[in-house]
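This is the structure I have questions about; it appears just below.
Removed from the display is one protein chain of the complex; every other protein chain stays in position.
Let's look at chain A:
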Amino acid sequence: MSAAVSDQITQPTFVATVRLVAEREITTRLRSKAFRWMFGLLLLAAAAATVLPNLVGGADPVSVAVVGTSPVDLDTMKDSDGAAYFDVRDRSVDRPAAEQLLRDGDVDAVLVFGDDSLTVLGLRDPPTRAVQAFSAAPKVELVDPTGHDPAVAYFVTIAFGVLFFLAASLFGTQIAQSVVEEKATRIVEILLSTVPARALLTGKVLGNSALAIAQIVGVAAVALLGLALTGDAISVGDLSAPILWFVVFFAFGFVMVAALFAATASLVSRSEDIGSATSPVTMLIMIPYVLSFVAHDNVLLTRVLAWLPFSAPISMPSLVFSGDAHWWEPLGSLALLVVTTVAVIAVGERVYRNSLLRTGGKIPLRDAVRDAVAGR
């Protein structure tokens, strides 16, 4: 070996190796068209979800037919938000004709003005908006003006749930594909003869986690921007603590899920088998996702979910948002999540290392975990 060549070689550290592997994962993803499309669609969805409801927001005018003569100009009647009450379709029809319009669905209500009276006709339900227009509004005072609308809390839970579920399943699947690709093309044998399996797994998990978190931050930024632009009722201030907790929980929860995806994917050798191999992990993120919707108005169930490591990233931030969490609860749940993540990585790394060179059929998950736990 010539001196010139030796100078160029360093003994790579574990960290340097992990960084190289992570860099490759990231550049490969960024170059993939599918990835860029997916990210674009996610951003678009985030923008649409926050902006659209406000653009079409406000109550729609009710379509009416008028019998008799109105003492006021119906077209100029507006509610407190400035939205018109009425869309007058037909004026000065007789009552049977107006009723027929109502039956045919051409109008939602009929206003019958008598000499000194007004009757509002509806088809089956009272046309509330038409009634409101002629009612005197009582004075309203709010006792708890800062309390959260249950609908908003539900929306927040959905947002956390969708983000975590989407990111976990998207990036989890990508990690699984990356593991199986290396196994299927047998490059894994070259890699393992060069670097430790642990460095390979760590690089993969960290590279994909970094991308996932960057994506989440991007989506969150677009969503917050959308809310700010359209002036929605949820202020950024209300959400900052839950969002912060969400990011922290997301980081650990995602690493745990990523390690699980990598370990289960290493059990198979063909990309067709990824789905069946990783289905236990998909269930582990799917069930808490669905349960968190069910639990949104049930504090006890949300609290239980907030403490379970797999649902904590979704449910604990919602619990913080709804104000039902004690200050120590996110910390305790986070500690539990971190411990679980460490345990999952330890077992997952063994499964991964043991399975990488076993090609051919699918290795039963139970066998792989048993071997890994037994320290083989």
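Criterion: a residue touches a chain if its C-beta (ideal position, glycine included) is under 8 Å from a C-beta of that chain, and two chains touch if they have at least 3 such contacts; residues count from 1.
Heads up, the rule we're going with is that contacts and distances are computed from a predicted model.
Between the listed names "Sarcosine oxidase subunit alpha", "Predicted ferric reductase", "ABC transporter domain-containing protein" or "ABC-2 type transport system ATP-binding protein", the UniProt record for the complex's undisplayed chain reads "ABC-2 type transport system ATP-binding protein".
In the complete complex, the residue from A:A97, A:V131 or A:L357 that touches the missing chain is A:L357. Residue in contact with the omitted chain (choice from A:E181, A:D273 or A:E329): A:E181. Screening A:S92, A:Q132 or A:T194 against the full complex identifies A:T194 as the residue touching the chain left out. The missing chain, though absent from the display, is touched by one residue of A:T28, A:T128, A:T173 or A:T340; that residue is A:T28. Taking the complete complex into account, residues 1, 5, 8-12, 17, 20-21, 24, 28, 181-182, 184-196, 357 of chain A touch the chain not shown.
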